[in-house]
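For this depiction, one protein chain was excluded, whereas all remaining protein chains were kept in their positions.
And now, subunit A:
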Amino acid sequence: MLKNIRIALWVAVAVSLVGVSVLLWRADRQERAAAFKPEFSLPDEAGTLHTAEDFRGKHVLVFFGFTNCPDICPTTMAEVAQVMDDLGPEAAEVQPVFISVDPARDRESGLGKYLSAFHPSILGLAGDEAATQAAVGSFKVFSERHEDASAPGGYTMSHSSSLYLLGPRGDWLRQFEYGTPADDITADLKERL
């Protein structure tokens, strides 16, 4: 009888040890997931390839959008431009990047000229379909083409609307939801720089 209880207790100890290690393993995985490093390798308008590695040492603000979008994309670029102005000399430590989710059309219509009208520091990247999807997947964001007769060219893109912040080691720090005031983004960045 006593022997049976002792065995049962040891079994309980073994089960709880397994449970604890599963929990620890999960916590470790979550921590690693939180500090993941999104990657991209995409050309600018001149064809120069840019990767996440290029911006080591800087904070990077990444937005996925397309320039045929008249509302949310220009509004966000206007916020980013304001942030870059308000950062003053510290702006040199921040690189804003616009990754086109509609690259063929955006290359044709002059992505660089469009973005520099907001702020000269914004880098526009437009790759091929595969490289764009790889970037979208790596950031764990979303973009999808919708056929839509009421849109210019007969289609529109839905896309993640947040602004993503990468740290100086290329790790994911946070995202700013659409509509976050420029002042809040500037204040967050100033604390980190």
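Everything that follows uses one rule, which is that contacts are C-beta pairs under 8 Å (C-beta built on N, C-alpha and C of every residue); 3 or more make two chains touch, one makes a residue touch a chain; residues count from 1.
Quick note on the criterion: contacts and distances are computed from a predicted model.
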Choices "NADH ubiquinone oxidoreductase 20 kDa subunit", "Autoinducer 2 import system permease protein LsrD", "Copper chaperone PCu(A)C" or "Sulfate adenylyltransferase subunit 2" - which one is the UniProt name of the chain not shown: "Copper chaperone PCu(A)C"
Residue among A:Ala8, A:Leu49, A:Ala78 or A:Ala187 touching the omitted chain: A:Ala78
Contacting the left-out chain in the complete assembly, out of A:Ser100, A:Ser160 or A:Thr186: A:Ser160
Residue numbers in subunit A that touch the chain omitted from display: 67-72, 74-75, 77-79, 81-82, 109-110, 113-114, 117-119, 141-142, 146, 148, 150-152, 156, 158-162, 175, 177-179, 182
